[in-house]
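These notes are about the structure you will find just below.
Note that one protein chain is taken out, while the other chains of the complex remain in position.
Residue numbering begins at 1 within each chain, and the chains themselves are lettered A, B and C in the order written.
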Amino acid sequence: MEEKYFEILAEDLKKFVNSLISDNFNVIAPKDKDGDTFYGKIDKFDEANLDILLPKMSYKEYLLPKTETLFEYSVSGVDVDIKDGLGAVTGENKKRVIFGGRPCDAAAGPIMDKVFNWDYKDEFFNERFKNLTIISIACKKPDNYCFCTEMQLSPESSYGSDILLKKEDNKYFAAVVSEKGLELITPYLSLFKEITKAQIPADKDWKKVFEIEKTKGFLDKNFEHNYFQDRFLSCIGCGICTYTCPTCHCFDIQDEGNLKEGRRIRNWDSCQFAIFTLHTSGHNPRVTQGDRYRQRLMHKFKIYSEKFNKYLCVGCGRCSRNCPEDIDIKEVVKDLAGLI
Amino acid sequence: MENIYLPKLAEIKEIIQETNDTKTIRLAINGGSIDFLPGQFGEFSVIGEGESTFGFSSSPLRKEFFEFSFRTSGRATTGINGLNPGDKLSFRGPYGNYFDTVGMKGKNLVFVGGGIGMAPVKSILEYCFDERDDYGKITVLYGARTVNDLLYRNVFDDWKKYKNTEVVITVDPGGETPDWTGKVGFVPTILEQLPLKGENSIAVVCGPPIMIKFALKSLEEKMGFDKENIITTLENRMKCGLGKCGRCNVGSVYVCKDGPVFTARELESLPNDF
Amino acid sequence: MEDKKEKPVKSGGNNVSDPRIIAFVCNWCTYSGADLAGTSRMKYSDNVRVIKLPCSGRIDPLFIVEAFKKGAKGVLVSGCHPGDCHYISGNYHSRRKYAAFRDLLGFLGVDLNRLEFSWISASEGNKWVSVINEFTDKIKSLNDNSSDIFKK
Partner (left out) sequence: MANIDEKLQKIAKDLLESGEVSLVIGFAVGSNPQRMRPVFITKAEDANRLSFNHHAVQDLAVFLKKPEVKKFGKIGIVVKGCDEKALNALIQEYQVSRDNIKIIGVECNGVIRQNLADKGETAVSEASVYDKCLICNEHTPILYDYLVPSEDPKLNLSGNLKPYARIEELDSMSPEEKNSFWEKEFDKCIKCYACRQACPLCYCSRCIVEKNMPQWIDTNLEETGNAQWNLIRAYHLSGRCIGCGECERACPVNIPLMLINEKMARDVNNLFGYKSGLDINAKPVFGVFSESDFNEFIK
């Protein structure tokens, strides 16, 4: 689609979001809770915290819920009755809008989309993705943990967003980059004033600190390098980095219930757990935490990129900020880029 | 719109107790087999106990049933172990790549299996028997720890009946019984005693990692097999089988999609992560 | 699926008037006590399902959680009187465990009226009957809508 550009006053943006809510959209925005900020459903515009750099968790759960029912079953005798779980997802007719997220979070959508559709089509994901409209706000001031610029994005990138807002004083510039975005604002066009691309302030020249290709180059050749074992002695093997990550998508499939009735579900899972690859025989290909953290790096910066020509990382830095033992992935990736 | 995680229900036709902890289960959907190719696998489960990954062990050309073999060890297999003929088993698949049966045509074939690793080998082996005229000499070498650990004992004699075919069964030293008439020795050792040449030949190897390691060495170094002509199948922990759940990736491959069948050449380029 | 959940409820179901109670009992004292009640033709509420274990020391708190998880409206744990344990000290150990576990459940919002502990010896058939009857009455009197953290 040809991009369209608009200008909207801060007060009109508020009106716009409030109208979305009253028109039955589920609006998800950064929201203060227990002294931190998380994505959550808002009932009015003022509940959204648009000043925070990034909420503590990503909004991945709106694409890949923590637990998803794949199907429900009931058994009588030798007969098994299976009720497709997809029905419940398509039943969620109410459309969701993610409002006030950052470009890095938005970029995670298309990155995950590749995994869920590269071969078999995962309709659970697709159905949710289809019904999600993403309005992001460009960052002015990334912090030290951010590295989206190195990850082929930027604090002002519109990749993955449907509408990208840029704030200036008391107004916002809106770049509508998808049909979905245009469709969303069309009923409210009176609040927007169409402008040309030239009228939007140009992106800043964001400087890279390191070259991610070099990190990949290191990972290509140094599977057995001591770095992994030494550096990740301080990793305690919790799943925080993977669970707060907007792009980590690994899951587990489990049956829950009894032999009469129950459901098959998929749950979030993490490559940082020893049990992730543990075979029933007791053999585990990834014995140490170093092996497991290496796998996370490999998956993000090598395996995924070799398949899909992009990286499985948007540089949001959540894993670093949330790590209880202060393992900073930006530092790690930079180290690796320097080692080659 | 299709839910790719939704299983089909297959009816159990027959259960063959192979050893005291392994069984082969013969299944049918709508009274017959499904379309699959040798080397592929499926996700099998008793609904309520979780899925488990097994390779098919029957020839896809035998249309009345399809089968897999399993060893009872965890929750899913314990559940399957409790089933009887007539019960339903949930099944997803077939998934993964397969043996290059076309490329094998006209070649001499060597099949090497160890323990329960014989299951996927049996599928391709019986496929080749079913199309016997397409292939050259067939040599089967199968070994297990003890006589009682040998699977498929009921079909060894059938295999021997095919023309131009040599079937060698061996057990590890100490695993023989007084009336054992087969060989005694580890699979790689016995393999080296066989009159095999790498020219115009393809070897299919599957078994425990240590057996694969030494068998590959023997085939390459002693018999002159080219790495492209040695084929094995990998087993990683899998959940979805669809290239999504992220569990089985090694190097830059998803074993469930890009595998499980790999040549020794391809294995060489993978990191030691399986 | 929805209609199938509404199966006809047999005795000891999950409705208010007929709540299911799971009793974890020790093999040596309480089970024999219950047995005595039975052989003496004493009548007691039939809502209870007895699960026999070697000793009250074997009754892991996980069992209690599991019972609630599966829909039990009440759980009774019962073993030998202090000093009478067949294994000398099993019931002393379990008493400590349960004092703490009970506190924890209470703190997390489980209605402690649904969890009962008792010492019943092999000769106390009468006590078994009264404990079961009283417990059943208590559970029936509770507001069934009180949710608990194990179930939706």
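We adopt the following convention: a contact is a pair of C-beta atoms (placed from the backbone, for glycine too) under 8 Å apart; a residue touches a chain by one contact, two chains touch by 3 or more.
Predicted model only: the values in this text are computed from it and were never measured.
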| item | value |
| --- | --- |
| Omitted chain's touching partners, listed by label | A, B, C |
| Touch with the omitted chain, as defined above, among C:75, C:110 or C:129 | C:110 |
| Sole residue of A:49, A:126, A:178 or A:322 that reaches the chain not shown, by the stated touch rule | A:322 |
| Omitted-chain contact residue, chosen from A:144, A:199 or A:281 | A:144 |
| Interface residues of subunit A (partner: the chain not displayed) | 33-36, 38, 56-57, 66-67, 144-145, 229-230, 233-234, 236-240, 242-244, 252, 254, 256, 265, 267-268, 270, 273, 275, 288-290, 320-322, 324-328, 331 |
| Contact footprint on subunit C, counting only the chain that is left out | 61-62, 65-66, 69, 82-83, 89, 92-93, 95-112, 116-119, 131, 146-152 |
| Sites on subunit B contacted by the missing partner chain, in the whole complex | 50, 74-75, 78 |
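FYI, only the chains that are shown with their structure count from here on.
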| item | value |
| --- | --- |
| Among all chain pairs, the one with the most C-beta contacts | A-B |
| Mean-CA-position distance for subunit B and subunit A (Å) | 39 |
| Inter-centroid spacing, subunit C versus subunit A (mean Cα positions, whole Å) | 47 |
| Gap in Å, rounded to a whole number, between the CA centres of subunit C and subunit B | 50 |
| Sites on subunit C at which at least two other chains make contact | none |
| Subunit A residues touching subunit B - in the complex, by the definition given at the top | 70-71, 73, 75, 78-80, 82, 84-86, 90, 115-116, 118-124, 127, 223-224, 249-255, 257-260, 262, 264, 266, 269, 271, 276-281, 283, 285-286, 291, 295, 299, 302-303, 306-307 |
| Complex contacts: residues of subunit B adjacent to subunit A | 1-7, 9, 45-51, 73-74, 77, 86-88, 90, 209, 235-237, 239-240, 242-247, 249-252, 257, 271-274 |
